[in-house]
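With one protein chain removed, the remaining protein chains of the complex are shown where they sit.
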Amino acid sequence: MDIVFRDVEHRYQINTPFEKRALYDIHMDIPNGSYVAVVGHTGSGKSTLLQHLNGLLQPTKGTIHLGNYTITAGKKEKHLKLLRKKVGIVFQFPEHQLFEETVEKDICFGPINFGMNAEEAKARVGEWLALVGLPEEVRHKSPFALSGGQMRRVAIAGVLAMDPEVLVLDEPTAGLDPRGRKEMMDMFAKLQRQKHMTIVLVTHSMEEAARYADDIIVMHQGTIVRRGAPEHIFRHVDDLISLGLDVPEPVLFQRAIEQKFGVQFHAPCLTMEDVIKNLQTLFTRVKSI
Amino acid sequence: MNSMIIGKYVPGNSLIHRLDPRTKLLLMFIYVFIVFLANNEWTYGVLTSFTCVLLFLSRIPPSFMIKGLKPVLWVIVFTFLLHVLLTKEGDVVFQWLGIEVYDKAIQQGAFISLRFLLLIVVTTLVTLTTTPIEVTDGMESLLSPLKKWGIPVHELALMMSISLRFIPTLMEETEKIMKAQMARGVDFSSGPLSERMKAMTALLVPLFISAFKRAEELAVAMEVRGYRGGNGRTKWRELTWRRIDTAFMLLLGLLAVLLWLLRS
């Protein structure tokens, strides 16, 4: 499913004294199957943007194309249910939305709402548990008896169970410890490859954006200010700093080396491997003089 | 819902804003009684002028007040019509489709509606000029004699102020959970009753769980900051009764006497 935003604007509480423009001038294309990271600090409009992806919010100006759906400002869109099946959103702290007595029931809640019959849904619970790396024995437990990390996985399984074509992730690793964070991010990367999903990741972590996304969108004060592949975005370090964003450590390191050594690597180093490769080249060159 | 203004605070620094919350609470309380003293043109006239003066002193724009009264307007109109149609006293003013309307009925209806309107205006005025926390403090202070009978006035007041503090937090939370469940295909606005019940469970269960968790964490946070009930506590917000408050109460007494003398 391709996603296209054309001149999208969103104002909260329009026509009241509290009116606030949260998004403006949004033009973006997210092709089917891509992994896009949306970065920017709190209040930059990231979460308003993501709620437009499944019609939870509708634009106050402009047009959004989501596969076969077109959402135009001013027209009340009624048939959003099918769209919501195709675009699954994992909100921040998704474990806060769990409510059923058993893990199985909670995971089946979404698919049944979207018309899957209960038997079929139950039959597939095992598959969904495996997708998020949970053991079969949690199936009949209460979700509230699980650990925080496991609860989050159950909630994610509940979204994956709707078989979405697009998976929107809002800070999926917030509050997890380093190991939990890495496991979770690796899980999404694997899902994208296996299921050919489109992933839109909203994150504060520039490291995660650099490591996992093919494409980065930088938001600032309600609009998109930069867009491009990580190599492109991180070429302009000062630019990011001036927007108040963090820079991944490999990039910072590279900058320090370039300044001290008076050299220039031809591409930004996004991972530690890149850094090592570049340093090796530098040191072999000096040996061979 | 957004047009309702009762219970919303409008920041300001008017004379009414600066009155001690106890004065305003007492005003509200006493007003409820003296409204019933009015029973003729004179008394209603005095009462209405008094209320208009209050409104003027508060610097709340009358248009704002009128807009806020809209939701209760139909109740007032309904009360008026009920009296006009059901009271059969005095002379018939006109007849229409076999319904006879009497002059006393119109007068009665107008008085009752006016009484109702005045009560709402004064109550609204007090809440518009007093922050919820001031209301709480005022209540605690006014009710403190009840402590003698073992009524936990301090605890009740604290409960009230903490509830006020958490209302916006819980509203935000409600919205978040609703959105998360809508993304899972829940429809909160339409559908058969059974489905709506299910939808409410999907909202209320997570909401209650989080509220309990918050309550538990809050209790710990209060305990570690030394909260052990009302004994030996000092107060940050001290209410100060000033001369203007005494003057105001005297004025209110005068009004009551005046109404007593003028009523028929």
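Should a chain be cited, it is by its letter among A and B, assigned in written order, with residues numbered from 1 in that chain.
The working rule: a contact is a pair of C-beta atoms (placed from the backbone, for glycine too) under 8 Å apart; a residue touches a chain by one contact, two chains touch by 3 or more.
Operating definition for what follows: contacts and distances are computed from a predicted model.
**Q** Per UniProt, what's the omitted chain called: "Formate dehydrogenase, alpha subunit", "Cytochrome c oxidase subunit 1", "Energy-coupling factor transport system ATP-binding protein" or "NADH-quinone oxidoreductase subunit N"?
**A** For the chain missing from the view, the UniProt record says "Energy-coupling factor transport system ATP-binding protein".
**Q** For the chain left out of this view, which of A:Pro59, A:Pro172 or A:Pro250 touches it?
**A** Only one of A:Pro59, A:Pro172 or A:Pro250 touches the chain omitted from view, namely A:Pro250.
**Q** Given that one chain is not shown, which residue among B:Ser161, B:Thr174 or B:Thr201 touches it?
**A** Result: among the candidates, B:Ser161 touches the missing chain.
**Q** One chain is left out of this view; which of A:Thr16, A:Thr70 or A:Ser147 touches it in the full complex?
**A** With A:Thr16, A:Thr70 or A:Ser147 as choices, the missing chain is touched by A:Ser147.
**Q** If the hidden chain were put back, which residues of chain B would touch it?
**A** Interface with the chain not displayed, on the chain B side: 132-133, 161-162, 164-165, 168-169, 172, 213-214, 217-218, 220-228, 232-238.
**Q** Name every residue on chain A in touch with the hidden partner chain.
**A** Chain A touches the missing chain through residues 41-42, 147-149, 174-180, 204-205, 244, 246, 249-250, 252-253, 256-257, 260-261, 272, 275-276, 279-280, 282-283, 286-289.
Quick note on the criterion: only the chains that are shown with their structure count from here on.
**Q** Between chain A and chain B, what is the gap in Å from one C-alpha centre to the other?
**A** Whole-Å distance between the two chain centres: 45.
**Q** Mind pulling up the chain B residues that touch chain A in the complex?
**A** 2, 176-177, 179-187, 201-202, 205-206, 209-210
**Q** Quick one: which bits of chain A touch chain B in the complex? Just the residue numbers, please.
**A** Contact set of chain A toward chain B: 16, 51, 54, 56, 81, 84-85, 88-89, 91, 94, 96-99, 109-110, 113-114, 144, 158-159, 162.
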